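A single protein chain has been omitted from the complex, and every remaining protein chain is retained in its original position.
The first chain written gets the first letter, and so on, giving A and B; residue counts start at 1 in each chain.
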Amino acid sequence: MRNRISLFGWPELIAVLLLSCGFFVPMFTRSVLIYSVLNQVFIGVVAAQSVWIMLRMNLLSFATPAFMALGGYTVAIAGRYEITNAFVVTAGAFLVPALVAVPLGALVLRLRGTYFVLVTFVLSEIVQLLIFETPSLTGGSDGISGVPPVTLLGTDMATNRQVLQFCCGIAVLATVVTGGLTRYFRQHFAAIEENEILAESLGLVVWRYKALGFVVAAGIAGLAGFALVSMLLTAHPSSFAAAIAVDFIAYTIIGGPTSILGPLFGTGALVYATNLFGTHGQYAQGLYGILILIVMLVARGGIVGTVGLLFNRLRGARR
Amino acid sequence: MKLALFVAGALALPAAALAQSCEVKIGAMGPMSGGAAQWGLAMLSATELAAAEVNAQGGLKMGGKSCKVTVVPYDSKYTADGAAAGSNAFAAQDIHVIIGPVGSPEATGIKPVAARNEQIAWNAAYAKNALETKYPLMFHIAPGPAAWADTVIKRAMKVFPMKSVAIIAPNDQGGTDIATVDAAAYKANGVQTTEEYYQRGTTNFAPIVTRVLATNPDVVDTASSPPGDAGVIVKQLRLAGFKGPIGRLGGPGTDEIIRVSGGIDVLQNFYWFETVPTDDPKVKAIDDQYRKLLGKDPVGGTSVWADLPAARLTLKAIAAAGTDEAQKVAAALRALPVDDPNLGKGYWGGKKQFGIAQELQFPFGVGIIKDGKNLGVERQEVTPE
Partner (left out) sequence: MAQFLQAAIIGLSLGAQYALLALGFTLIFGILGVVNFAHGGFYMLGGYVAYSCVALLGVPYPLAVLIAVAATAALGWVFELFLLERLVDDHLATLMLTLGLYLILSNGLLQTFGPLAMEFRFPVSGAIRLGPVYVPQENLIVLAICLAAIVALWVVLYRTDLGRGLRALADDRAVAMAQGLRPKLLFPMAFALATGLAGLTGALVTPILALSPGVGDPVLATSFLTVILGGLGSLQGAALAAFAVGLVEAFCSVYFGGSIGALILFVLVLLLLVFRPTGLLGRTVRGA
């Protein structure tokens, strides 16, 4: 059992099942808040998974907003040419950032540790400035508004319910891809995370897996950008500011970086908190800060790590 | 201690909500943290005051009952997604009327979502598409430069003759959407114009100032740069030896610019657009009214005065409609005479610029500082379109 490489383990299965539940939510409630929070969770989970893939290789990436922008703007620009077919734009939102990530990866993957953190942050800043400097293509600082809704099998995904279910589908797709990748290459990624130089000296072609991870992470981030644009019907540079990378990193770490359930639970908890605190106006930011401090101090290893620990302890007690 | 305050604040909200049987909730939205916090907090202060005034009179008359008005704030963080999330959070609390948001990105984000949620929203963005005919529930508070730039320039040129101007603004939508309109207005008055955009978050403007002064402009205009930035720009312009007048065809914040730049002597020659005639004692009295009713100081400076009429008018419209249902309130709003106890007579404008007359236009102000002396803010009446 341990030795067989299976494409799916329990955490991956639980993540996909939990996310799929979102598809049925509209049958039980019409609450706008639930729709809104779930939509944000779906977008956040996808973006956090992009961060998580890189963290599996001990690389902390701030490039998520850059690739989100590429995915989101791809869809918005396709909309201008009336390309709204769900399968085509989903493929585009994944492939365009992934393709851009190939040459970029060749450049930035030579860096490690904090140097990689900075270079990915700089990438996000560069993309933001490029958007400002190319108004004819991207709408510049005004963005592209009035993006047409995507069409799935001839139906416009226009109502709240359809948007939610479509975002849910994107999140499930992203989780399957992320889960599949990290499961299939689990040992390779673990070896790189543990000790890259040792892994290389033992014959692992490290750059190949790092490049693969980077490209897929870029594609996943593109999907997050796509989901965001299809929720707002707008591609606006403020949605892809370099600073928002911190949010996705927080989702991943607070959730617990050890398992794919981490980004899921972290996103769920923090997005819910953001919405809750938002209605406290000027205190929102401070409350969010206090929450982060408390979780980090009380729950080492994030939410998933702590739950796992408690679970093991309970089992141990019963024996 | 801080923690205790936060917790108390978190607990107080639902408790207050339970105390009242008939209650109307209205939302106040805008950035309430970060660099643009003052605009959102001003929106909140204005809404609080309008609500307190109505509550002091025994509440809002709705269908034979007198209802207490409660204000729910939302920090939309100056982003499109923040405003969209805020609209949804309000919808979940059964809030159909939103005073705010403020920034251009926020306006872009809230339009489609508030339309879906059937909410009235009052944005105060200078964006070129602040109003659109396809979003009839969107109203607009502060008219953009298209409505006033020409008047301000003509008035300024009488005091400060000018042949060329350099406009400095941030490189995002909050900067470009104003600076380009300002530039067109200067050109229409025969003034040569250059535009200079800086990266939002810049703290030291010495390089920008050097670049701008190389073109030898008669006047430098700080457009919609945040007041803190504009203050540093002014300080560094003067330090670099620039003697000409400095203009500000953007937003309020002159007091702050004076504070940051090092005083009125540093400013020397300055002209600016004010959203309201700030020297009018009746307008200034708004702050006293706030202190009297709410027992604390309003936050956000003169923007509070500009945002207040929208909040007041909306509450009046709810009373007139007898409900806070968005469509009916919007209809009542369009029919109400535009009149504010502090600001005086105003009009519905915006037909010419946006194709929809849902922009609240009140008398505005042109301020002039000449040779280090504040000549005050002149009231400029608006004429109906």
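Throughout what follows, contacts are C-beta pairs under 8 Å (C-beta built on N, C-alpha and C of every residue); 3 or more make two chains touch, one makes a residue touch a chain.
Predicted, not measured: the structure shown is a model, and the values here were computed from it.
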Problem - Contact with the hidden chain (one of A:216, A:253, A:269 or A:303) - result: A:253
Handout entry: Residue among A:33, A:88 or A:130 that touches the chain left out of view
Key = A:130
Exercise for the section: Among A:101, A:119, A:163 or A:244, choose the residue that contacts the chain missing from this document, as touch is defined above. Expected result: A:119
Problem - Residue of B:41, B:165, B:267 or B:283 touching the missing chain in the full complex - result: B:41
Handout entry: Missing-chain contacts mapped onto chain B
Key = 2, 33-38, 41, 171, 196-199, 201-204, 206-208, 210-211, 214, 226-229, 231-232, 239-241, 256, 259-260, 262, 299-301
Practice task
Could you list which residues of chain A touch the chain missing from the display?
Solution key: 55, 58-60, 107-108, 110-119, 121-123, 125-126, 129-130, 132-133, 242-243, 246, 249-250, 253-254, 257, 282-283, 285-286, 288-293, 295-297, 300
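The rule is short, and it goes like this: only the chains that are shown with their structure count from here on.
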Completion exercise
Between chain A and chain B, the Cα-mean centres are separated in Å by 35
Handout entry: Contact footprint of chain A on chain B as seen in their complex
Key = 2-3, 6, 9-10, 13, 28, 32-34, 37, 40-41, 44, 72-76, 78-82, 84-86, 88-89, 91-93, 104-105, 108-109, 111-113, 116-117, 127-129, 171-173, 175-177, 199
Practice task
Enumerate the contact residues on chain A facing chain B in the complex.
Solution key: 31-37, 40, 129, 132, 140-143, 145, 160, 228, 231-234, 236-239, 241, 274-275, 277-287, 290
